[in-house]
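First the structure, in the form of structure tokens, and then the observations on it.
What follows is an incomplete set of chains from the complex, kept in their original frame.
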Amino acid sequence: MKSTTEYLWMHVPERRAFVNITPEVERVVQASGVREGLVLVNAMHISASVFINDDERGLHHDYDEWLEKLAPHAPTSRYRHNDTGEDNADAHLKRQVMGREVVVAVTKGALDFGPWEQIFYGEFDGRRRKRVLVKVIGE
Amino acid sequence: MKSTTEYLWMHVPERRAFVNITPEVERVVQASGVREGLVLVNAMHISASVFINDDERGLHHDYDEWLEKLAPHAPTSRYRHNDTGEDNADAHLKRQVMGREVVVAVTKGALDFGPWEQIFYGEFDGRRRKRVLVKVIGE
């Protein structure tokens, strides 16, 4: 069994944004030499997500509005977590809707994707450096 | 390490439905010859889900009503994604709540399931053919 582990550094200057990381994951898969296996891609921080969906600007706007409605940032005093001095409780909620990780099949040395699948980093409390883990296992 | 990859074709004639795909996944696991490992089952389309829950008609009705309340289909004009000519923005939102994929343990050659676990394909924008990927790795 082969395995490769890499860490991608993310730095989103805004509080919230979606970043397409598919090319970075493809690069790690190719460098791993794995032909058949799985790749795990996960946010290493608990106020961020990794998820798969469409690379379409309108949809990302819809996600942002929808998540803000499901788990509003303000008033920050509505969340007990923010009594610790943080103001990011909403980010911990939004991340649960969008998910922490994806597991993707590697087949014939490439990401085995449907026609529109793209991997995104979802940042819900940015303005600082965070990491994404990419781990490939297989043969 | 052994691996097997299969693609299940789904064709839901309605816009939304839940389809139990456990028997198909069991078949792929048995055909793989893997005794100890993992199986990944994921929707290859971004307006559909694969998830694990109960095969109970009432619950599926509840899921459908609940998802429609969290992310209503209409008015379609409320979503920017639909400015592209689509009317399925809600499907991309519903899919994030229910998830893209499941990873299931394969133990002694079978799906290692609790008493009520069943694997479902969740369609949120049907009336066309879509695929589900099943990949088994292990020994």
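In this document, chain identifiers A and B correspond to the written order of the chains, with residue numbering beginning at 1 in each.
Please note the rule applied: contacts are C-beta pairs under 8 Å (C-beta built on N, C-alpha and C of every residue); 3 or more make two chains touch, one makes a residue touch a chain.
On a predicted model such as this, the values are computed, not experimentally measured, just so you know.
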Message = Starting from the 2 chains in place, I would like the total count of identical chains in the complete complex.
response = 3
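The rule we apply is simple: only the chains that are shown with their structure count from here on.
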Query = What is the distance, in whole Å, between the centres of chain A and chain B, each centre taken as the mean of its C-alpha atoms?
reply = 20
For the chain B and chain A complex, residues of the former touching the latter = 1, 3, 5, 38, 40, 42-46, 70-71, 79-84, 89, 92-93, 95-97, 99-101, 103, 130-131, 133, 135, 137
Note = Residue positions on chain A within touch of chain B in the complex are 1, 36-38, 51-54, 56-59, 61-63, 66, 70, 97-99, 102-105, 107, 112-117, 137-139
